[in-house]
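Below is one structure, written out as structure tokens; the observations come after it.
Complex shown without one protein chain; remaining protein chains in place.
Think of it as A and B in the order they're written, each chain with its own count starting at 1.
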Amino acid sequence: MATFFWQGNEACAYGAMAAGARFFAGYPISPSSEIAELCSRLLPEREGIYVQMEDEIASLAAVIGASVGGMRAFTATSGPGFSLMQENLGFAVMAEVPCVIIHAQRFGPATGIATAPAQADVMQARWGTHGDYQMLVLSPSSVQECYDLTVAAFNLAERFRSPVILLTDAALAHLRETVTVSDTPPPRHCRPQPEGDSALYRPYAPGPDLIPAMAAFGDCYIQRVTGLVHDEQGYSSSAPAVAAGLVRRLQEKILLYQDELPSPVYTGPEEPEILLVSYGISVRAAQAAAQRAQAWGHRVGCLRLRALWPFPEAVIGDWARRVRAVLVVEMNYGQLRREVELAVAGRCRVSGVNRYDAEVVTSGEILAALTKS
Amino acid sequence: MYWQVVLSGNGGHGLGLAGELLARAAGLQRGLYAVQTQSYGARARGGCSQSTVIISSQEILYPFVEQPDLLLALSQRGYERNYPLMRGGLVVYDQEAVRVGTRGGQAVEYKGYNLLRAAREIGDEIFVSVLSLGIITALTGKIGPEDMEEILRERISGPRQEQNLAAYHQGLATGKV
Partner (left out) sequence: MASYRDYLAWERLPHLWCAGCGHGVILKALTLALAALEVPPDKVVVASGIGCSGRIGDYVTTHRFQGTHGRTLAFATGIHLARPEVKVICVMGDGDAAAIGGNHLIHAARRNVDLTAIVPNNLNYGMTGGQFSPLTPPASISSTSRQGKAEPAFDICHLAVVAGASYVARTTVYHVTEMQKFLQEAILKKGFSLLEVLTPCPTYYGRYNALGEAAQMLEWLNRSVIPLARYRQMSGDEARYWWRGRLVDREAPDFLSRLKGAG
């Protein structure tokens, strides 16, 4: 066991190294640049590759290319760069290419405030690229979790053959905290490998859990990767049955196994009256507020979401039966609150504590909202 | 203990590093919890710059300073921005750079020094941060002087280590008076 005093960005970079990432392609952007800077140092020391591309479109493209070449690959960016990545994010979904995108959210839209935090890209992470798909999105709320969930993101990417987005924010990216790292390397999930006669390999034939075995370029198994609707051979097709089958499998390969994602963590009294639901850096204020409210004798608990997408609808729905009100704490105008409302489905009251002035939510603001609930 | 520290001044004062040193000395050396933040980007390269540290005997839920217990003020702006948040504690300020007109609450103690001038005499204004760390270490007793020195030696290597250690010891001596 070793302890480090890392920034959120540093913890992401070291987490990626621990997860076996050996390829980083990126483009400098605040507030994620420290990840690129650190990777440019750490990767060559590990026989890995750091490449600085001409923009974020190219960055994710190079990451996808390296992943199909068999490497664990990732990139890091922020709002404007994440917008540019949407194109190839959809490609990675369609072509089922494992990769990790670390997105340190900053204040937007547009250039916004480059160094100020926000949590306003939650919906963009879910729906930013066109088409019908599921997206895997994790959200750490401490520097320790930046490390742990980066490791988890790589494993989930390999497990589901899917891009995984790690949503941090400018405040967490630059926060320094103590991180504990185990001496033994974290368990590693690897993409399923083809077996048997190479002539019979079909690049997109689903395995038992709907995930196709993935050959790398250069293997004796011929790999065909495309963003077009494709049949099991990887050849393009516009047949309605092929299209429907593909979309259904892309959805179900994730939805049927959603319970493998990091589940929400509850802290607080056994029978809370009010539940604070939060994610990312806002969790910290929510937990502090819950603790103070408990000290004053109020039954307030805090549910910390670690995976935002697919949304833990069932967990929220269960809580809605047990509490009087849910308060969603987030640094935007109310993006995830709507999702919580859908899950709650009228079983209790839902309101939001929202901050959108480029500052982190404080426990005082939450306590003020609690007194109204 | 729940100790909230703001180190404020201008870019080039080395406050980011000072915050990190303070947090490491407290957090890693004594098993306390510590977190640190610093201002970022253009602001750190001139103009207003600030680093915050929280040191606590319990797990730190909210990692941002809400009510400073200690304010290091090396610029007027840094002082103005932070003293209204204080309800007690200590302000360590540079007597040339900061004019303490309006003061914080009655319980706030003030200690003025010629920090920047002393740093320049050592060789560079950037030594002001480590000099101030020495003063803070001596004044508050929250951090072990040996712990701080160990972290300084670990974190700052190369040709500037000696000057930094000299600045630190000068600060320690100044703070003890």
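One rule holds in what follows: contacts are C-beta pairs under 8 Å (C-beta built on N, C-alpha and C of every residue); 3 or more make two chains touch, one makes a residue touch a chain.
Just so you know, these numbers come straight off a predicted model, no measurement behind them.
Peer 1: Report, in label order, the displayed chains that the undisplayed chain touches.
Peer 2: Taking every chain of the complex into account, the missing one touches A.
Peer 1: Just name the one of A:G69, A:P109, A:G131 or A:P269 that touches the chain not displayed here.
Peer 2: Here the residue in touch with the unshown chain is A:G69.
Peer 1: Pick out which of A:I57, A:L210, A:V247 or A:C348 touches the chain that's been left out of the picture.
Peer 2: Touching the chain that is not displayed is residue A:I57.
Peer 1: Residue by residue, what part of chain A touches the chain that was omitted?
Peer 2: 23, 25, 44, 49, 51, 53-55, 57-59, 61-71, 73, 87-88, 91, 216-228, 234-236
Just so it is clear, only the chains that are shown with their structure count from here on.
Peer 1: Roughly how far is chain A from chain B, centre to centre by C-alpha average, rounded to an integer in Å?
Peer 2: 36
Peer 1: Under the definition above, what is the set of chain A residues touching chain B in their complex?
Peer 2: It is residues 3, 5, 30-31, 114-115, 170-171, 174-178, 284-285, 287-288, 291, 360, 362-364 of chain A that touch chain B.
Peer 1: Hey, which residues of chain B end up touching chain A in the complex?
Peer 2: Residue list for chain B touching chain A: 20, 23-24, 27-28, 33-38, 40-41, 43, 60-64, 66.
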